[in-house]
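All protein chains of the complex are present and in place, except for one that has been dropped.
Just so it is clear, A and B label the chains in written order, and each chain counts residues from 1 on its own.
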Amino acid sequence: MSEAARLPAALEPRLQSRLPWRLHPEAMAGLLLAGPAVLALTLLLLLPTAALLVLSLTDMELGGPPLRWIGLANYAELLGDPGFRIALRNTLVYVAAVLPLSVALGLGLALLIEGGTRGRAFFRAVFFLPVVSLLVSMATAWEYLLHPTIGPLNRALAAFGIAPVNWLGSSDWVLTSLCMIGVWENLGYVVVLFLAGLTAIPPELRAAAETDGARRGWDRFWLVTWPMLGPTTLFVVTITAIRCLRVFDTVATLTQGGPNKASEVLLHEMYLEGFTYFRIGYSAAITVVFLVVVLGLVLLQTRVLERRVHYQ
Amino acid sequence: MAGISIEGVRKSFGGAAILHDISLDLAQGEFLSLVGPSGCGKTTLLRIIAGLEQADAGRVSIGGQDVTRLRPADRDVAMVFQNYALYPHLTVAQNMAVPLAMRRLSVLGRLPLLRHLSPGQAAARRGIMDDVRQAADMLAIGHLLDRRPGQLSGGQRQRVALGRAVVRHPAAFLMDEPLSNLDAELRARTRKEIVQLHRRAGVTTVYVTHDQVEAMTMSDRVALMQAGRILQIGKPRTMYDDPASLAVAQFLGSPRINTLPGTVDEGRVVVEGLRLPVHPAAADGTGVTVGLRPETLRLTPAGPLFAAVEHLESLGADSLLHTRCGATPLVARVPAAAADGLRPGEAVRFEADWPAALLFTAEGARLAHARAMAHV
Partner (left out) sequence: MNTAPTRSLLADAPRLAVLSLAALVVLAPYLFMLSASVKPGGEIFQASLNLWPRHFYGWENYHKALTAVPLLRFLLNGAIVCAIVLFFQLLFAVPCAYALAKLRWPGRGLVFALVLLGLLIPAHVPALPLYVAFAKLGLLDSFTALTAPFAISVFAIFMFRQAFKALPDELIQAARLDGMGELAIVWRVILPNAWPTATAFATFSVVAHWNDLFWPLIVIQRQSMATPALGVLFFRSQEGGNDIGALMAASVITTLPMVAAFLLAQRRFIQGVATAGLKG
């Protein structure tokens, strides 16, 4: 510092361009303020993720023999593992059922709420309630609701002459039941996001549509509301899809993947392999598949669809 | 025949009255400006004509047909919005085609995929595109047809909004401050173009603006609104020269009309101790206001109005001379040469075009000149 101070004035800019940040207190501050977070980010997220990729190429088992490098053998095993294939299939079925149902119902409810002035805050709060509720507890409540003999749902169906259904206990129905709970759980989130999207539509566009001859609400929906909701819809679909892919709590609480693996899903399969059987390497491979599916979805959002919903 | 007639329209929002008993008649092909300060109710009145708001009471007729209960889509009016309200996801051509498609195509024909299945719609769609192209050429936006509104400048968007309105030959145009988002130069040019467009199409037009210059230069008639009431309707020139009240006189004209409060004494008005050669039709002792337009004042050494110069604003050919006559501010628009060399504090004297002076009662109602004026 003292040496720099004695340098001829003409040299100073050259020195600065060579050592841009050593002379800048702002650069020092930036590094010091970001440093702890970067360290934590590396230690707790980036390194473990990298380690996961490495582990998925080993046969590591907790408390087992020293790990060996086995290349893609775990992935090869996944391909032939009926348990994993069922879990992957069930997860995709779950997404394919819960996603469109919650988006469609959520959009419908949001339009209804927005369509009048009465009860807006009330209904919004009611539909949002499941999002903030402890899912394990609410799954327990659902279990009672869906109980084959003493559950209120079967009891109510009996009033219409419908035979009791073993909602969570039969392999025919268990995935359907979990999907029902999934829609219930995600609906409020979708409603709130669509409501935010709806209020962002300039009211003049709807006025313009009316003077342009869009007589029916149906016409105005297709002319203005639906296209203007494009970015919101895309976001809702991605976020809900990822939330659905992560389905775990209801399965872990209610079915443990049963009966007969009929409700096994990716994360629960990964949990079983990794933390119950301690087959770390194999579980890591399942996690990588999960990560790839999530990343694929995000990529789909940004690359393919984004171009079609932002109108610039 | 598509004039517009409004009878006894009232509207209030949550207890606050926005429009009090408005009545108004437009002849077929007339261009009427609704002008007034913001919050005067002009936009609400326009939206009631469009059917976007329901009046609490009163009737709206277009072309002799009562449309009070009709939806906007059934009124055959086109509206140009302040922020243009173009559909951002549609191209310019598609934007302009919307009002035609809504009227000429079936529900099936408007759906993006199913329209190929519906017979007879192809010809209708070709007809729509022909009309769109014709309207676009008229507005010189033919080269923009495939762009989206987000790729256009403010002026281009404004034209597209106009295009969407003219393309379907509606019974009436309703325009809500369509120029307020443009810069000064573009505003002046578009003003002229809207007038030409109106002449060519001959469509009855209601034009809402807060800008008196727009109202004065574009309209056949001007309706000046304030606090939910129409103060006066008339030709721009009449409104300016023969205003019904002080409020109208003050709103129209830039710089504002000079108002000199005084009292009547021996048939003449005394302002700031000066006896002016105006003779109001009012009894001695009553308070009156004399309105003098800045351009009616002349600097003369022998004028009856004494004032002290405050400052000088040069407009080029003319200068605005800000002075004070006693406590009353007085602005004169004089030839630049006449004001040369005047310094603040200097005393000047004005003569005025006294017969053109506007007289008002203390409450602001118009007051006639008395016959005695002839003797001056």
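We take it that a contact is a pair of C-beta atoms (placed from the backbone, for glycine too) under 8 Å apart; a residue touches a chain by one contact, two chains touch by 3 or more.
In this text the structure is predicted, and so the values were computed from the model without any measurement.
Summary of contacts with the chain left out: across A:L57, A:L78 or A:I113, the touching residue is A:I113. Checked against the full complex, the candidates A:A104, A:V126 or A:I162 give a single residue touching the omitted chain, namely A:V126.
Subunit A residues in contact with the hidden partner, per the touch definition given at the top, are 20-21, 24, 26-34, 36-38, 40-42, 44-49, 51-52, 55, 62, 105, 109, 112-119, 121, 123-138, 140-145, 149-152, 154-156, 184, 187-189, 192-193, 196, 203, 206-207, 235, 239, 242, 246, 248-249, 252-253, 267, 270-271, 274-275, 280, 283-284, 287, 290-291, 294-295, 298.
The definition used in the following text is that only the chains that are shown with their structure count from here on.
Subunit A and subunit B have Cα centroids separated by 55 Å.
Chain contact summary for the complex, subunit B toward subunit A: residues 47, 50-52, 71-75, 77-79, 81-83, 85-90, 98-99, 102-103, 107, 110-111, 148-151, 164, 174. By the touch rule above, subunit A contacts subunit B in their complex via residues 202, 204-205, 207-215, 218-219, 222-224, 227-228, 230, 311-312.
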